[in-house]
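Before I ask anything, here is the structure I am working with.
In this view, the complex is presented without one of its protein chains, the others remaining in place.
Read from first to last, the chains carry the letters A, B and C; within each, the first residue is number 1.
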Amino acid sequence: MDATPRELSYAQAIQEAMALAMEADERVFLMGEDIGVYGGAFQVTGDLVERFGADRVMDTPISELGGAGVAVGAAMTGMRPIFEFQFSDFATLAMEQIVNQAAKMRYMLGGEVSVPVVMRFPAGSGTGAAAQHSQSLEAWLGHVPGLKVIQPATPHDAKGMLLAAIEDPDPVMIFEHKLLYKMKGPVPEGHYTVPIGKAEVRREGRDVTVVATSIMVHKALDAAETLAGEGIDVEVIDLKTVRPLDRQTIIESVRKTSRLVSVHESVKTLGIGAEISATIAESDAFDYLDAPIVRLGGAETPIPYNPELEKAVVPQVPDIVAAIRDLVSGRR
Amino acid sequence: MDATPRELSYAQAIQEAMALAMEADERVFLMGEDIGVYGGAFQVTGDLVERFGADRVMDTPISELGGAGVAVGAAMTGMRPIFEFQFSDFATLAMEQIVNQAAKMRYMLGGEVSVPVVMRFPAGSGTGAAAQHSQSLEAWLGHVPGLKVIQPATPHDAKGMLLAAIEDPDPVMIFEHKLLYKMKGPVPEGHYTVPIGKAEVRREGRDVTVVATSIMVHKALDAAETLAGEGIDVEVIDLKTVRPLDRQTIIESVRKTSRLVSVHESVKTLGIGAEISATIAESDAFDYLDAPIVRLGGAETPIPYNPELEKAVVPQVPDIVAAIRDLVSGRR
Amino acid sequence: MGAARKRTASGDALANLPFAFRQYDAATLRDVLRKMYLIRRFEEGAEDSYTRGLIHGTMHLSIGQEASAMGICMPLQPADQITSTHRGHGHCIAKGADVKRMFAEFFGKTTGYCKGRGGSMHIADVAGGNLGANGIVGGGIPIAVGAALSAKKMKTGKVVVSFFGDGANNEGAFHEALNMASVWKLPVIFVCENNGYGMSTSTERSTAVKNIADRAVAYSMPGVIVDGNNFSEVAEASHAAVERARAGEGPTLIESKTYRYRGHSKSDRNRYRTKEEIDDWMTNRDPILAFETELKEFGIIDDAGIEAIREDVKREIEEGIEFAKVSPSPDVRDVAQFVYTEEPA
Partner (left out) sequence: MGAARKRTASGDALANLPFAFRQYDAATLRDVLRKMYLIRRFEEGAEDSYTRGLIHGTMHLSIGQEASAMGICMPLQPADQITSTHRGHGHCIAKGADVKRMFAEFFGKTTGYCKGRGGSMHIADVAGGNLGANGIVGGGIPIAVGAALSAKKMKTGKVVVSFFGDGANNEGAFHEALNMASVWKLPVIFVCENNGYGMSTSTERSTAVKNIADRAVAYSMPGVIVDGNNFSEVAEASHAAVERARAGEGPTLIESKTYRYRGHSKSDRNRYRTKEEIDDWMTNRDPILAFETELKEFGIIDDAGIEAIREDVKREIEEGIEFAKVSPSPDVRDVAQFVYTEEPA
């Protein structure tokens, strides 16, 4: 039943998911800054306004708080808005509506409403856009009950998880790494979903488990390739979802490999890696551990403008290789 | 040289620190909603407006984003504002100014400015104020390089750490648990500081280390008292600072006790406890661990209104006692 | 409400009557009085229950502002929606909620509108069109605009009212929401209940314009000022705004000038206003008293009729409190219910 292999970019995959959802469900519509004729800052909405019209691909004023609130209100009253932040950094302006309203409304109202809003956050560094346009803030939202928070790493998952998000009755926050937008990969035609809350073993291995998020999945796979040449067999888990966290998949892997490394781009302190370490350290898998749990994450700095500095503050393939090598060789 | 023992409430201790700083330094002033004649929602500023006038105890309009931004701008240009959020939940409205501006300004401008702003956040549940007035959001700000984030647990530390914060050249965020405001304790007269970034062993013990934050320090000490009767010797560390984290004090303690429990009120997933677990799991102390690392934290729910439910979603003394007992007895 | 029928009377006599007395029949007008009493007695009952320790937390009473809530809700159909504020009991009752379930909510019971999860600050009645009070000043304003966007997209013909206070008008959310509502010509009515203070801070000290309604020009929408303690004036403005909204002509900003008798919340020392000011409003400008006087003047009710209403309301309040008392509390094991729509297995 699978369609012929077909490659789309990550951005195209998202666009296709939105188009399919809008075709299938009149309640679905898009809101965001410059998502219409401009096509979105990263050309994710592209030409959708031409297909669906300005009523369903709505340019908003530059009003993140109000815009997010409008999306929340529309979602509470029967619509299924997909709200695009131009950069995830601007979520800082809308945390009130995301955290106090969208995440808690159903609970505060005793189950009398659902808030089926999807919010999309282009995130991450690597574009030379400096400290206010390069942040990775998924850990914040992962800390908030009532939200679901996902980070698809491939075009396939971007489409499938976005479709799952749109169909989800609760607010789903999607962090999309900007450097992934142009990455191509096989994407089935038509409708399919990839479940929210399920991690995936991208590469099986015996010696060490690497749990990676978003763009780091690819870097971890690259590192695993290198290390395979050295006889180190790395298992790579693509976390996919920050909340609810698929603890079971990680625990099972660590039971097998006895070693754990996590890697993400967001700042290390209080990042997803901390939660992964803590999950294992409090689980039965603790007893299987042969070595300390290593975390790789963003440096404890804002993202600098200078390109060399910018690269230095996020984990790169050689950093991952070195960390795993040290761990497996007992140097850690 | 220490003054005669004298008891003040936590709120009075904060007020005294602000008064001392305003007397000593003309640049220090207060901004916030209803901090003047009303005395602040929790009566922390109390009658300061009568002593210092409305120019130095400034009531702002209900404009958290703008107000925080004004404080940031004033701090960048020579003043030393102390900005009170009425509830920490409203920080959601000002994350832009806190995170994109205050935290990063010095870095983005290559060291050409400092932002000596202090922001105060009455936090936590237990007052029946429901989901939008009861959050504990310190983990978010702890994730942000450029900020310092503190949680004094006693009147003594509230005064001393606030004075340290006011003198600090960088932005310091203070989370004050609302249920602590009326708690009394010895507070020296006059000026003194308690260092930001230093945890304190509040109770020495051999069997297990408990790292607690804010109000949980007192609950942990209560639990330790109970457990002492059962022959379990608990070491209680008051973390005091979320960023920069005093990892050394925790590591040293765990080297000694071989067991670790963390306890905080904020939601468990991606809370401070995760960072504490991860810190030990990646450190040399890992090798000293005799048992999994246990975390106690807030439930994965918004804070409910009903008082029984409200109590159920944050760790209480019996929860701490039970967790430690299980851990020490090997049932975990 | 909504079920207003025109009174029959000769054209001339009618023209001199206040709007409400032209617009509504006697039964409707008596029901308005009853509801204004219901709001006041509800809040007094809640206050009393709070003092007795039956309700915890805090609450914000709208005593003195009843005409505003009632007047605004008059032209609303049951399917129309409102967003409300921390001071939202009156809005909730005016929109048609049952005081039983409101008390039950305040008592933290499963029979409450929010099943004990929300309390006073989140009182709602979604089925009745109240999308909820809000603990965040200004938080409900963009949500109302979103609801109005739904109405427009789904062509339901609904209008949405967003209540907020004078203090809220200095929040960025107010600005952003009003701008979008106007640009998109949405069926929403912004109702600023200006009671002179945001907590302790007077509008003079917080707001750079004299009237909140003066800000309407910044959004190219009508800005209407009404005496919020005059039911008829409020209702008239609301009817006009609702008509405009239903006709697809876009939003209106109504500023309803009123006053709250009680402190801001249960922890207010009332230092920012004088006893004289409070007394003046209570004695000379009480919205219920004023409406009663008018009703009597136009022969719609007599003292006995008023007494009967009061008795009836008293009984309803007592029953409501009793209902709340005997209702069950939620099971602590269900604390995670309603976090998500699909509960984890």
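Here, a contact is a pair of C-beta atoms (placed from the backbone, for glycine too) under 8 Å apart; a residue touches a chain by one contact, two chains touch by 3 or more.
Keep in mind the model is a prediction, meaning the values are calculated, not measured.
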Neighbouring displayed chains - absent chain, whole complex: A, B, C
Sole contact to the chain not displayed, among B:P5, B:G110 or B:G330: B:G110
Touching the absent chain when the full complex is considered, from B:A75, B:L141, B:M173 or B:L296: B:A75
Full-complex contact with the absent chain, from A:L8, A:A21 or A:L65: A:L65
Per the touch definition above, residue among B:Q101, B:T154 or B:T241 touching the missing chain: B:Q101
Contact with the hidden chain (one of B:F29, B:F52, B:F90 or B:W140): B:F29
Residues of chain B in contact with the chain not shown: 27, 29, 55, 60-61, 63, 65-79, 81, 96-97, 100-101, 105-114, 145-146, 148, 169-170, 244
Where the missing chain touches chain A, by residue: 33-34, 36-39, 41, 59-66, 89-90, 93, 127-133, 299-302, 304-309, 312-313
Missing-partner contacts on chain C, residue numbers: 170-176, 178-179, 182-183, 205-210, 214-215, 217-221
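We adopt the following convention: only the chains that are shown with their structure count from here on.
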Separation of mean Cα positions, chain C and chain A [Å, integer]: 41
Chain B and chain C, separation of their C-alpha mean positions in angstrom: 38
In chain C, residues with contacts to at least two other chains: 114, 116-118, 122, 134-136, 139, 172, 339
Overlap residues in chain A, where contacts from two or more other chains coincide: 65, 96, 100, 107-108, 145-146
